[in-house]
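Presented below is the structure to which this report refers.
Here the complex is missing a single protein chain, while all its other protein chains stay put.
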Amino acid sequence: MANLRRPRPAAGGLGRRRSLTARAGAGALVRLLLDRFGDLATDLWTDEDTVEVRIDGTRNVELLTVLRDDAELDFFYLADAAAVDYGPGVRFEVVYHLYSDKHPAWLRVRANVDRDDPHIPSITSLWEGAMFHEREMYDMMGIIFDGNRDLRRIYMSPDYRSFPQRRDFLLPDDAADSSAAGVNPLERPETWDLTRVSEELAPGVIDRAEGQS
Amino acid sequence: MTGDVTIPDPLELERAEEARLRVAAGLQPAERVRSEYAGFESVGLPDRPPQTDREREVYTLAEGEMLVNMGPQHPSTHGVMRLVVKVRGEVVTDIDPVLGYLHRGIEKLCENATYTTVMTYVDPMDYLASMHNEHAPAIAFEKLYGIEAPRRAEYIRALVVELNRVFSHSLMMGFLALDMGGITPILYGFINRDEIVDMLSAISGQRMLFNFFRVGGVNFDANDEFFSRLGTWRSHVAKNVEMSERVITDNEIFRARTIGMGVLSGKDAISLGVSGPNLRASGVPFDVRKAHPYSIYPELEFKAITQPAGDSHARYLQRIAEIKQSIHLIDQIVDKMPHGPVQAQVPGIIRPKPGRAYAAVESPRGLYSVYAISDGGPNPYRFRMRDPSFVSLQAIPKLMPGHLIADTMAVMASFDPVMGGVDK
Partner (left out) sequence: MEEGGPEVAVEKATRRPPRAPAKAATKKPARATAKATARPKSRAASSVLAPGQESAPPVATAAPPIIVPDQASDELLREFGMEEHPQGGFHGLLEVIPTRADIVLDLIRANSLWPLLSGLSCCAIEMMSTATSKNDIDRFGMFPFRASPRQADVLIVAGTLTTKMAGPLVRLWEQMPEPKWCVAMGTCTTSGGRFKRSYSVVQGVDRVMPVDVYVPGCPPRPEGLIHGMMRLQELVKQRRGEWPTFVDRGPQRVAWEGDVR
């Protein structure tokens, strides 16, 4: 088995710093996006391997269609469609990640969605595989995708009435504080059947249980 | 009574037709269908009105059609998934997969956990590829924190990740045959898996949900027992793989049940979001290790393999080829592994600067990616995982119509979904 007691060798500091320069070719993508979508995009940002575009949610289909069909951009693969909740009163965000053979960076499209009336056009007409992503975003966050033919819950039961991944849906801090704590008889010592406990095999259990109950 | 002839009542027919139209329009819940064979009420439709167009489409039965529920517990070994299959006789006309029977709320739990604890939460997602499940968050958190792992740690990561891929693919071969009724290949698959898993338990302490990766490296260094088991394994793995595949690859029944079944074209696969061996078996050479190289893959020599056909047999052959490719990669990694530390010195609770990071790895099922947002605190602000099996399952309603109901499981097994990842 692994020798778990061997001390870990020191790495000498915090590890090597990441090289933060964008890879060659991502600059071309950034320039291309600026040319094409100067009016559409509200923000543009790049890191070592990702270029990020922020748009308003209502124009996502427009932007993604051009990104997919244009020969120079050619972002043919939808890698991920995710939803982010920034809190009650702030906004939702639907984030798409796209891949292209011609550019060495992932393209991230962040679309703003109003939190109080969360509607955004569906992209299932562009990629059929977005269907399950959108169903999951609806199930977990409550974002409505207009034009989605099958917008129903996918993870929770069909009669579930909350949206679990919103920021105002809180998990209990401690299992003992949850509304279901102590339901299990094993969690309540007064219900233990002490006739089955042997002092030899489990010393101290009877004393502790009787002390508690 | 003999000689009794029932004459259909035209008013009744008219009313039934109206009711059918109203049901199809969603104005009225469908009535339960009474079956005379079983002697008890058998319900053909869900007990609430259909909510969406697609649901209406699936749950509206035409003449001669029937809904068969392959419920959350069925003998196929993919886990808990429910397929409502609409059949006409034996031929499938539509499928509605119902997921969520294993939804554990991992993304929400990770928002309340530190960055290191996240590694324990993501393990049981795709439980046959736990190392890949941890690799993507590790890369994403390192991007957020602004560090790189030491070289030896990257090599160990690549090594365990490729070992994980080997045993996941050999299990897929076993499950594919098991879903068709063959018991022997799954035994071979588990023998292979047990050997690799003993090796991985020597390096990480756990047989299955490894909890091995850390932000900044891996938890333990490779020790003598690991290398000794690795050497033993490498000496006979080629023979084992050949023995495992020889049982089924040329088997007449296997070939009849996989060749030409579930043909997925490359264009459809891209549109559906299929990735990994399923996509490469349809002819599209998209491999994340080549497309967006991470870790030490730029230094290793390998090609993205594809198969032209796109049917179940091609997906099976693709996985065999990938096992061999992984063995080749493991040889290169072991040759090139440097000495050095295996974990960067990071504090126990890391607080990366606010930012966003996206990291994608190639898991045995496809493109596995993590999108992490940090707000400067000890917990991730948003931790999103994109599981490949989840997206690949959308191919099933596209592929299955036209096949027989018994082929549903065979085609599903060739896609190799793992419900832990599908349901998160």
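Letters are used for the chains, namely A and B, taken in the order the chains are written, and counting of residues starts over at 1 for each.
In this section, a contact is a pair of C-beta atoms (placed from the backbone, for glycine too) under 8 Å apart; a residue touches a chain by one contact, two chains touch by 3 or more.
Because the structure is a prediction, the values reported are computed rather than measured.
Visitor: I'm checking contacts with the chain that's been left out. Which of B:H135, B:H169, B:R193 or B:R365 qualifies?
Guide: B:R193
Visitor: Looking at B:Y127, B:F227 or B:F302, which residue reaches the missing chain?
Guide: Considering the complete complex, B:Y127 is the one touching the chain left out.
Visitor: Out of B:L109, B:V247, B:I305 or B:I405, point to the residue that touches the absent chain in the complete complex.
Guide: Once the missing chain is taken into account, the touching residue is B:L109.
Visitor: Among B:G79, B:G260 or B:P285, exactly one should touch the missing chain; which is it?
Guide: B:G79
Visitor: Need a quick check: the contact residues on chain B for the chain that isn't drawn.
Guide: Looking at chain B, the ones touching the missing chain are residues 40-47, 67-69, 71-75, 77, 79-80, 84, 100-106, 108-109, 112, 120-121, 124, 127-128, 186-187, 190-191, 193-194, 207-209, 419-420, 423.
Visitor: Using the touch rule from the top, list residues of chain A that touch the missing partner.
Guide: Those residues of chain A that touch the unshown chain are 155-157, 164, 169, 171-173, 175, 178, 180, 183-186, 195-201.
One rule holds for everything that comes next: only the chains that are shown with their structure count from here on.
Visitor: Could you pull out which chain A residues touch chain B in their complex?
Guide: Residue positions touching the partner: 1-4, 6, 8-18, 20, 47-50, 52, 76-80, 82, 84-85, 95, 97, 99, 101, 104, 106, 108, 127-133, 136, 140, 149-158, 164-165, 169, 171.
Visitor: Flag every residue of chain B that touches chain A in the complex, lowest number first.
Guide: Touching chain A from chain B are residues 48, 51-55, 99-100, 103, 105, 107-109, 112, 142-143, 146-150, 201-205, 216-217, 220-221, 223, 225-226, 268, 270-274, 286, 291-292, 340-346, 356-358, 360, 367, 369, 371, 373, 382, 384, 386, 390-391, 393-394, 398, 423-424.
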